[in-house]
Every structure is written in C-alpha cells, then in structure tokens.
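My structure is below; once you've seen it, I'll send some questions.
The complex is shown incomplete by one protein chain, all other protein chains being positioned as in the whole.
Let's look at subunit A:
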Amino acid sequence: MSNTKLIAIKKENKHIKKHTVKSNLPFYLVMGIVASTYIILILAMVLADVFYTTPKHIFKALASTEIQYAIKLSLISSTITMLLSVVVAIPIGYFMARFNFRFKKIIDAIIDIPIILPPLVVGLSLLLLFQTVLGQFIESHLRVTYTVYGVVLAQFMVACAFAVRTMYVTFSQINNRQEQVALTLGCNEKQSFFYILLPQAKSGILTAASLAWARALGEFGPILIFAGATRMRTEVLPTTVFLEMSVGNIEAAVAVSLIMIASGFLVLLVVRLYGTKKNTI
C-alpha cells in the first residue's frame, strides 16, 4: 500500500525541475574580502610604523634612561593592574553569573561605566575623588595622585572593567551542574568554587588577565590627568610617545610605539597559545 503511494508521489513529481545548488564561491569571496580588509588595515598600520623607523632609532630609544624607566614602569604597573583586575573580576563575575539579586541590571550597567567613559573623564573623576574628604585622608597616608600608585589606579579603573566582563561571560557559559554534583558529594560553596568552577574557567581567567594587561599597557588618558607625565616618575610608554611627539621627536615616538606593539603582541600570543585548551566534553 505505502509502496504504491510512494511510487505515485515520485511519478507526480517527475515534471518538477531538478534543484541545483549554486556555487559557494561568491559567498566565501564576499565574506573573505570584508574579513581581510580589517586585518590588512591593522597590519598596514604597523608596517607604516616599521618603515618609518630604523633599527638605529629603536636602539637609541632603548638606550635612553628615561625610556628604560618608562618600559620598566609600564611592564610592572601593567602586571600589577592585571593581577588586581583578575582578583576583583573573579568574585564580581561569580556573583553576576551565579546569583539573582535586586538591582542586578543596574550593577551590570555600573560595571560598564569605565568602558563607556572617555579615558580623560576617568582621570578627571579620579582626581576629583581624591579632592574629597576620603581622598584627602588617603592622600595624607599614601600619596596617590601624581605617583606610580596613581598610574596603577588609573590603569586598574579601566582595565578591570574588561576583566569583569570576561569573567562574567566565562562563568555564565559554564553550566552549574558539576558544581551541584560537588555539593551533593559533600562540598560547601567555597570548595565547589575552588575545586570545580575555577579550574573550568582557566582559559577565561587567562583571557581576562591578558585583556587587562594589554589594556593597562596602552592606557594613557587617565594616567596623564591623574598621575601626570613626569619623566623618571610617572612616565609609562604611552606617555613617552606623547612626550616625544610633543617635542617633535617623531622617530623616538614611533620607536617606542613599536616596542609597545611587539611586547603587547607577544604577551597576547603566548596567552592565546596556552589558553586554547578547552575543558569541555
């Protein structure tokens, strides 16, 4: 019965034109052109820097005591900022991803304020904060404004927001089933957090750390306003670029830019290579 029906359907459909699948080439071509434009633009920018400068300029820049200080301060402050950001981002991301509470949406928006604020405004706001009674109290014990502490704080205020976003997404994407099982096996919340959730978030933590570090390395606006641009004191690499440009020494500015690009790229690459091992079934 069903056999005859099937044959009947086939016969009926005989006059229908055979469907042809069109080539994928135009699709890949358009997507590819759009995708490569941006990457080529980035590389072209870097190459423009490379062709502008010579190894001589770079070695000259590296030999300058001021620039050596800036490199050192940049690397140290960015690393401290990275560590602080991850330490702060993990609990915020955890609470946001695992709990529902009042005003969660509002807190969610507050976390993004440092991202949407113009960098200069972050610096200005920090400066104003340290004019208040509380700020003055802190200043009387530990001078923050126009010191290296100010550099770290200015970097941290912006970089941490990126780390928080990353950790929030990381924890949200990890199903809580494993943590629940851990609870039934005798864990308290602390144990299930450290033994079960955190190990799964390893690559997310690495991403958050590298983002925070890279962001801190490139931070300029808030540092200029809040910590100043004093040579051998609060000068970080972006400050160097600014100072060298402002006296017309473009060669040195470009040389320092290339040092920053190379070191930043290297760190991100290493993190990507180590952090891509996925812990999913």
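The rule is short, and it goes like this: contacts are C-beta pairs under 8 Å (C-beta built on N, C-alpha and C of every residue); 3 or more make two chains touch, one makes a residue touch a chain; residues count from 1.
Criterion: contacts and distances are computed from a predicted model.
Asks: Which listed name, "Cytochrome oxidase subunit III", "ABC transporter", "Heptaprenyl diphosphate synthase" or "Electron transfer flavoprotein subunit beta", is the one UniProt assigns to the chain that has been left out?
Replies: "ABC transporter"
Asks: If I consider the whole complex, including the chain that's not displayed, which of A:Ser36, A:Gln68, A:Gln131 or A:Gln180 touches that chain?
Replies: A:Gln180
Asks: Out of A:Thr81, A:Gln200, A:Thr234 or A:Ser257, which is the one that touches the chain we can't see?
Replies: Within the whole complex, the residue contacting the unshown chain is A:Gln200.
Asks: When the complex is taken as a whole, what residues of subunit A touch the one chain not shown?
Replies: 175, 177-178, 180-188, 191, 195-196, 199-200, 202, 279-281
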